[in-house]
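Missing here is one protein chain; the remaining ones are kept as they sit in the complex.
As written, the chains take the letters A, B and C, and residue 1 is the first residue of each chain.
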């Protein structure tokens, strides 16, 4: 159809080839070749995680570690150089636990930022540098976690920062769902790890 | 947006679609544009996330229908918005469902739309997050910055806002014409015309 | 503050003092009643101003109709969530909320969805074969996919995934079952027997009443109401048999009859004699007081220490916000609420309020002016007479750079705006504008309408428009050049758009220029700005040749003396919300000659022949409107 012509041209405008960061990929990950990896610190992605097209992993601010079965959606930025002028004490930029989902357009700033296992970082969220988000938290869309803020485990942050405990106890279920999703995604997203190695 | 790079900023298809060269359309073969639809730069459409149930061989849906995103006529996708089909667990298996959009639908800049269905004459403001498999009927206005929760059904003639979004008013009888996007369509493209005063 | 884009509000003539009731007429001067100038910022104005699209138009009265002055009729009821139509008979019995499975989250009022508490998930290794997933089996829960609230938090689950409403009605929070209306009736029956027995010892002693009343759980709202009603009705029935039927009505006949200071009359009842006395006897004779719970008597339990303890253990987080409390529907299942819904544990899912499709009539001539299709799913209208197709629309643009809006208006620096009036009807109209030279309110800005009177050509039907399109484009380009010149000249603040001349004219539109001198928002200037125009002239001139300093100083001096005089009347309270927005009240009068057959104004083509008819009739329409230009910078 008509738009195919555009798609062909689109490849001409691919990400600017910056300094290639040293990467450490598990063999079982899925990473789209239009994902953007920049920076100097190493980027580690553990087994069966999925990186969508146009997702950005920036290791300028420090090393980026992504756990197992995480999903990094398009346009999200992991390791964004924080607007909050906060200097990382260690070289750890961002650490994502296992089963973490980073939704479309979310930004996780670099600088000892930690996101716990099974946590969802919603659409358009912003996690400030040095913030520590606990396990199995849910950040609803457009939530902003201030730099250095701490979100305890099993917390839901909604309606501009209101917090409440998540009492559903469905962490296991969610992980399972994530697994299913990954199964599907790895079939759909043509993976090209070689490009980044 | 009426500045003109030497080589037309937009690709104008024979059906009158105006697709910006800087737009990212993934899986174009699964994207249907009804015609006279404007796709501005930095728009992203995930056509690659097709429904995968038939692959799962459960619920043998028509295998032919691989359409991931179907967009009607006179739609206007503003700069930086993102359309992606909603995913959900269907009988324990994960699958994406097609995203269907009617005519005269305006999607504001920076919005992320994961609805299942959007009717005709819908205005989605800027920085809106439309949750997965939401259903938006005709003549709905979603104000800027709203977060439409997943699975929400928005009836016709609703004004919607808030986090989470709720119906906060009704579209008055005199407000229908405001949803028309024909004039807006004229104002963009490679030789845009000024909006009629 | 975001730069607000110019807007127009219209005051519906129905709120003119003439059409208002005596009370409103007799109200303060702050009402927009005084015709000479209408203050858009008077608190009452907010109730009479509407954006154009909210206004309808009665084709026979030739009047604007606003939501306040139309008669509504309901075409259909439906649930906004499941979009099912609800017959109005159900509305009477089941009330105003959806009785299927549509609920809102009591915490965040997002939609709740029914899901099943699934069984233990099997091992989630990718390698593990994805065998057929367990079919959904109960128990089911309501859960919010936004804030992750779930009905398990209030200890409620459901056996069936459908008809949640009914299942919920049977459950109290914590899952304890509650009697339905029918069951309650049966219970009342046998309660009646036990009640008779319990009444034999003197119920005067609390022991007896507590014997029946307090041991059982307190009556819930619904039950108490029903009991009371039956209790009263039984007595009315009894009295019917004994006295004449009018007597029983007199039993409660003079509710709120006496005034507090009529103690003497009461006393006369006892001191015997007097018609009152007899009446009292007769009256009281038929109506006694409720004595037991099954008659609706409910002794209250004043011991709230458990709740207090709960409050202190759970603290602020355990209590619900005001919004959440207000969103809660009255819970018939609970005893009369003295702060019953106070804790998160007492929240209930909120069944969706139904919505309606309504058609609208002109209250005067009873003609329908808006009528939607009956079907819930369709969005078509059978009739839709919107004001937008009868009265000219007004669009506002800054003269100098039509493209970008100025962030804020510079105080005391003249700006020019182009008002474009577009004529929707198929007759040429004559428009007369009137606006106060100084906007009302604490900060009066100077306003000059350069061309307060002009004519707009008739609207033409779609074809002409299409043909004219090309011409229009060129016209606009011409306009551009003009404006560029204007811009050059505009910078040195010279008068360019000369008074009395319209700025530009199109097929069915005319644009004119308005010059405003925004007032300074400085509170210490208040004294001066409240003085006459002459001084403002001076101010503005001086600002134009921009040496603010000395001007400032003499300003100050002036204020010194001004203050002495004016202190009393000047209100120097801090800036109110939106007081920095420059709003111009403008009185618009439209005159036109229309064919006496007024129906042709809506449809496009039909007007062409109609215009040939020589039967013309003069019409006019007049109303206040408010032009919001922008925010004035606070210096």
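Side notes on the structure shown:
Going forward, a contact is a pair of C-beta atoms (placed from the backbone, for glycine too) under 8 Å apart; a residue touches a chain by one contact, two chains touch by 3 or more.
Convention: contacts and distances are computed from a predicted model.
Missing chain, UniProt protein name: "Actin-related protein 10", from among "Ribosomal RNA-processing protein 43", "Gustatory receptor", "Actin-related protein 10" or "Exosome complex component RRP41-like protein". With respect to the full assembly, the chain omitted from this view is in touch with B, C. For the options C:62, C:165 or C:358, the residue in contact with the chain missing from this view is C:358. Listed residues C:152, C:230 or C:345: the one in touch with the omitted chain is C:230. Interface note for the absent chain: among C:72, C:593, C:620 or C:635, the touching residue is C:72. Per the touch definition above, the residue from C:85, C:457 or C:515 contacting the chain not shown is C:85. Although one chain is not shown, part of subunit B still touches it, namely residues 100, 116-117, 119, 127, 135, 137, 143-146, 153, 159, 161-163, 168-169, 172.
As a convention for this text, only the chains that are shown with their structure count from here on.
Comparing the chain pairs B-C and A-C, the larger number of C-beta pairs in contact belongs to B-C.
In this assembly, the C-alpha centroid of subunit A lies 43 Å from the C-alpha centroid of subunit C. Contact with two or more other chains is made by residues 92-93, 131, 147, 164 of subunit B. Among all residues of subunit A, those that touch two or more other chains are 140, 158-159, 180, 183.
Residue ranges on subunit C touching subunit A, taken from their complex, read 107-108, 118, 120-121, 124, 126, 130, 143, 146-150, 152-153, 317.
Residues of subunit A touching subunit B in their complex: 1-7, 9-10, 13, 34, 53-54, 74-75, 104-105, 122-124, 140-142, 158-160, 177, 180-181, 183-184, 187-189. Residues of subunit B that touch subunit A in their complex: 11, 13-15, 17, 19, 21-26, 28-29, 31-33, 44, 46, 48-50, 52, 55, 82, 84, 87, 89, 92-96, 110, 112, 127, 129, 131, 145, 147, 163-164.
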